[in-house]
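The structure under discussion appears below in the form of structure tokens.
The other protein chains are all here in position, but one chain of the complex has been omitted.
Up next is subunit A:
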Amino acid sequence: MSNWFILAIILIYLGFLFVIAYWAERNKQSKWVNSPYIYALSLAVYCSAWTYYGSVGIAARSGVEFLAIYLGPIIAAPLWVIVMRKIIQLSKLYNVSSIADFISLRYGNNRSIGALVTIICAISVIPYISLQLKAISETFQIITSADQTSTEGFIFSDSTFYIAFILAVFASFFGTLSLDASKRRKGIMFSVAFESILKLGFFLAVGIYVTFFAFDGTQDIYNQANEQLDLAALSSVGGISGGLNWYFTIVLSFLAIFLLPRQFQVSVVEFSERTQLKKAIWVFPLYLLLFNVFVIFIAWGGMILLGNQNFNPDYYSLLIPLQNGQNWLAVLVFLGGFSAVISMVVVSTLALSTMLSNNLIIPYGFIKKFTKNQSVKNEKYIKNIRRVSIFSLILLAYLLYSFFDPNVSLFAIGLISFLIIAQLAPSFFLGMYWNRGSSLGAKTGMIAGLLICVYTYVLPFFATVIFNNPSFEDLGPWGIETFKPYQLFGLDVLNPTTHALFWSLLINTFLYAAVSVSFKGNYRERNYGEMFVNSEQVVAMKETAFVWKGEAYVADIQQLLIRFIGEHRAEKALRIFRKRYHVNPDEKLADARFINFAERLLTGAVGSASAKILIGNVAKEKPVSLIEVLQILEENKETISSNKALEAQSKKLMQLTDKLQLVNEELQLQDQLKDDFLDTVAHELKTPVTSIQASSEVLADGEDMPFALRKQFIENILNDTERLAILINDILDLEKLASGRVEIDFNVQNIVLTAQKAIKGVQNLANKKQVTIELKTKSDSIEAAYDHHKMMQVLTNLLSNALKFVDEKVGEIQLDISTQDGMLMLKLIDNGKGIPDEDLPHIFKKFYQSKNQNLKKQKGSGFGLAICKKIVELHNGNIYAEANLTKGACFIVELPKNSKT
């Protein structure tokens, strides 16, 4: 394809991006622009050309290793959300606009830390940008070289420069619309999200093409790869050493997802609402997974088809369609890669330029000048500093790119970038959770880590790859083995990258902690340390969290605000402040809250370090003791904890109320049961009494009554009297048992004898009804510990019940005694009319009456069963009636053989 054709496509595409970014800026309130998916997709700026092309390369060279870089973010997604919430909370509260600002703020608006972080970021990012430009130029070359008429490198190198230039225009135009660098850039983010979709879509397209069109599916690729390639080496992790390398690579990518300036920009600065994190937690890992689905197949496919032609495996995804004459697909792949480059370059330079201006150039060079200027002029100045920064960064990257050896792989340079940026990790992460971390510790750690990186990775890398001089790497400086850069102190199980990461992070963290513990930071650092560690409280306290003592005039600070954020915004901010804290507008002296409020406003515009300097210029600050710093947070902690205690108390009270209500209900129920009991007792007693009274009355009046009838009435009276006596005894028994006033007299004895005795007691009644009672037992002597009299009562009760319910002559009652698992089982089976199922749950209840109180209970099931139940329970046993019997009833008594224990 011709250069001009490809260039035209590139220009049309860039023009299109301009249009959608512009549209998004103009329609800031549109739901498309504010969708949480835009946020989630913009995180995919992580996938640069390094992913797009480099993954295939590394998969072809060393197999599954490429996955580690993507597994880190996927594995860490839940943790990412937790840490990110804290970072975002703090950043939004203090108008933080970059990672350098964030770290410098943590160490007390420290100017030098901000600058150091900026430099580290620049060292990390500029080569990374070069790498992206290299990818553009190389892919440009590949896609145009198919057309043999193309002239030598002149136009292509020129075109890369112009593309870089257009990207700089794009970034500077949309990146500096607002002075406040902590403001969101919706236009850029919208185009980044769009590009994320494009690059994934085109990469999947080429993956599907290679797998299913160039080959016959995954199985086909695998089979061919099996024949032609050394698959074992490509698909294994490679022992302990390989495992460690994997582990450290995952750690590296996990750190990068927080620390890379472009990631901080998209995930923190561009954050606006909670739903975004909820979407991001699944969309982003899913995105990374999709991106890696076809990598291995493209790599293998490329090796099978092109392995013998000495191509750079990084570009298999482009080369395969080109070789097969699928030029259009190749153009799409090229555009996908180009999208990856654009989003990475634009967001990175934007983030870096903010850092350069707010954390390096303004605080070190221009701050004095600004304090004298008018606001309009200042705004122009600051914006111009950022624009110039963007152009210089891209220019610098371009220059670096032109020195690159074309044989250096994308992956190797990408790793250097990750390695260097990882040096921010201890100061960044520990600083958020450890209040003792000091600025000196942070600086020492970062510098030491950086030096170790340079020594163990960058120097030998340049020596070997760029200058082709491997002796340094092999022998160490001056031939000292201990200091071999790739095997420091004899550590030889790691590959160069992870080896460098291990040593640099170890020493970085150690120095950070050791220096922080040895030399305490000043009060300002401690104050911010406390605020970062206790971010939840600080968010609630806002301005009052920061301790400040000194003398300053509201008018001076107001003047300062006007100078940097404009008259209109300053007035508005002041109104909000006065309303929030009910401050009298006539108050002349500024308090700590106002100082803090103003500082935050300025941070967004000029960075935290400069904001501190600016405030310092107009306010006479007095040092604050550490005790005062801690006190204010303690006070807040106390309020919070006493609030919590109050909450707990009221919760407890509510639980108590609930409990009380339950007890009350229970008592009412008990009361009701007692009433019911008395009713039942009264009724049961009244029946024989009524009968006795009526019969006696009849007898008293009946002098002329025949003798037989008279005798019958007298017998009736006697029966009813006996019934009354039994009833009274039962009631008393039951009450005694229920109130626990009965002692059970445990004796080890033979239950068979007791059963025989009980049967003997009812034998007369049985004979009268011509009913048989059979005792079934395997042994004549079964010993158990129980109260003989009480158990007699139980058995007699059950037997009398059974006798009542069986029919005359055909009635059969069987008492079955057995043992089972240390339990005594007594079964009483009869063939009487049985128990209705609906009554089963109630027959043992003390004073159960069926729901309709006017329906009479079965005779004889009054108190007997309730007494049996009580007695059996006092023996730690169990009594129940079997359900679902078709005929008769079956009562079962289970007793522990030795129920005392």
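To be clear about the criterion, a contact is a pair of C-beta atoms (placed from the backbone, for glycine too) under 8 Å apart; a residue touches a chain by one contact, two chains touch by 3 or more; residues count from 1.
Convention: contacts and distances are computed from a predicted model.
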Protein name as given in UniProt for the chain not displayed, "BF1531-like N-terminal domain-containing protein", "Acyl carrier protein", "Response regulatory domain-containing protein" or "ABC transporter permease": "Response regulatory domain-containing protein"
Candidate in contact with the missing chain, chosen from A:571, A:697, A:722 or A:745: A:697
Residue, one of A:28, A:683 or A:760, that touches the chain absent here: A:683
Which of A:101, A:270 or A:720 contacts the chain that the document leaves out: A:720
Touch residues of subunit A, complete complex, unshown partner: 682-683, 686-687, 689-691, 693-695, 697-698, 701-702, 709, 712-713, 716, 719-720, 852-856, 858
